[in-house]
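Excluded from the complex is one protein chain; the other protein chains are retained at their positions.
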Amino acid sequence: MCLAIPARVINLEPADQALVELSGVRKRISLALVDDVAPGDYVIVHVGYALAKLNPSAAAATLEAMQSVNATPFAGTTAP
Amino acid sequence: MKYIDEFRDGAVARELSRAICREAGAERHYQFMEFCGGHTHAISRHGVTDLLPRNVRMVHGPGCPVCVLPIGRVDIAIQLALKEHVVLCTYGDVLRVPASGNLSLLKAKALGADIRMIYSAADALTLARENPDRQVVFFAIGFETTTPPTAVVLREARDLGVGNFSVLCNHVLTPAAIVNILESPEVRELGTVPLDGFVGPAHVSSIIGTEPYEFFASEYRKPVVIAGFEPLDVLQAILMLIRQVNDGRAEVENQFTRVVTREGNVAAQTLVSEVFELRRSFEWRGLGVVPYSALRIRDTFAAYDAERRWPLAYQQVRDNKACDCGAILRGLKHPTDCKLFGTVCTPETPMGSCMVSSEGACAAHYSYGRFRDSRELAS
Partner (left out) sequence: MSAVRRSYTRPLDIKRGRVDLSHGSGGRATAQLVEELFIRHLDNPWLRGHDDSACFEPPPGRLVMTTDSHVVTPLFFPGGDIGCLAVNGTINDVAMAGATPLYLAAGFILEEGFPLSELERIVASMAQAATIAKVPVIAGDTKVVEHGKGDGLYLTTTGVGVVPEGVEIGGARARVGDVAIVSGDVGDHGVAILAQREHLQFESEIRSDTAALHELVAVMLAACPDIRCLRDPTRGGLATTLNEIAQQSGVGMLLQESAIPVASMVSAACEFLGLDPLYSANEGKLVAVCPAGDAAQLLEAMRAHPLGAHAAEIGACIADDNHFVQMQTRLGGRRVVDWLSGEQLPRIC
């Protein structure tokens, strides 16, 4: 229900803002809800606010599991 | 687009589809509810249904804050705009929701109300600061994903003393709605929920974490898989649900590990609890009154609460008696089962919550899936 997209942080800006980019489209958004964000990180953006940082290694692992779903049994990740 | 395109890949989708078809035992039926409107939209838009075997069916849940927004609350917003002459700001989704008296926010705008569409809650506060002589009200809707931005803006308003700004709060809570579905009277009649599991919301969970869902899994013995919004995420989550059902497990699993953690965004949760508190009850269109399912602004921020600034009386407005949304939202009926679907009730003239926004079950079926009805009749 909540339209949010992963965007790359280009610059940090004053007052808890950041300039993010998705495929050439740049937008200024708020970092008020996340900490420790650095340029190059990907954040999930919803209504002009970053909600969370995206974990690139988890993304890679997920994709890999998808790609090899018929090769190996998927181990799954029960919430720890 | 990185982290988007690769999760829409057709070749990988076919692989996941093969695995689902193989593991969904032909002897049984699987019925899963995707709670969240974003998932409904993803399924419809990408045609995910075509990649699922006939014995795996997705039921569209109520997870769209616009769909479940009661008409009476929209009436309040229209009243503020037309009678109190405030500048009413809201997200695009709500503008066309039909309210009482043949009005909508968009129609009220045509009548002279100052209604502004905004992309971000921050824009509402900026408007207030730029127009100190006008009252600016932010008509806030949304689930737990959209609530923290409203909290940020309320805190800023208080810190900066933006006296002409206030919020009309309609934020609602996901877990309460899921419980409501699991406890509906039809369920008690049937003795069981006609659902084998849930695909849990992606971005709500980025805020609240996966922990709140553990209650459903254990109490109602239903598996929950939190899934990302891209179609490959949904397919993988469906596969994980099928495996749980086959194994007889009822656990909370996280498919969306690249964004969601068990504890979620604690800073956002803390901020939300500083600014908001639970309402004892709140009406959800299609589901009825649901206890402890919505938020209101705390006394410490009372000065920015539109409901305290103006005398606003909530009046319940019932939907058409023939509207089957209640049953559709709970997975007991299909949009085409409703007498009003496609005739009186269309996306242009929605009669109930399932048609009001493009993510409602009926709207999604009408806009994206209607062609299947004629195909199924023919086959």
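We just call them A and B in the order they show up, numbering each chain from 1.
Here is the rule we go by: a residue touches a chain if its C-beta (ideal position, glycine included) is under 8 Å from a C-beta of that chain, and two chains touch if they have at least 3 such contacts.
No experiment lies behind these values; they were computed from the predicted model shown.
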Here the chain that is not shown touches A, B
Looking at B:92, B:163, B:185 or B:288, which makes contact with the chain not pictured? B:92
Only one of A:9, A:31 or A:47 touches the unshown chain, namely A:47
Which of these, B:66, B:181, B:338 or B:361, touches the one chain of the complex that we don't see? B:66
Tell me which of B:79, B:146, B:210 or B:293 is the one touching the absent chain. B:146
Full-complex contact with the absent chain, from B:46, B:258, B:285 or B:309: B:46
Contacts of chain A with the missing chain: which residues? 1-3, 5, 19, 21-28, 45-47
Name every residue on chain B in touch with the hidden partner chain. 1, 4, 8-10, 13-14, 17, 37-38, 44-51, 64-66, 91-93, 95-96, 116-120, 123, 142, 146, 231, 347-348, 357-359, 366-371, 374
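By our rule, only the chains that are shown with their structure count from here on.
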How many Å are there between the centre of chain A and the centre of chain B, using C-alpha atoms for each centre? 21
If you look only at chain A, which of its residues touch chain B in the complex? 1-6, 8, 22-23, 29-30, 32-35, 42, 44, 46-49, 51-52, 54-56, 58-59, 61-63, 65-67, 69-70, 74, 76-80
Seen from chain B, its contact residues with chain A in the complex are 1-4, 6-7, 12, 15-16, 18-19, 36-38, 63-65, 91, 119-123, 142-143, 145-146, 148-149, 152, 201-204, 206-207, 210-211, 214, 226, 228-229, 232-233, 236, 239-240, 243, 251-255, 257-260, 262, 265, 267-268, 271, 359
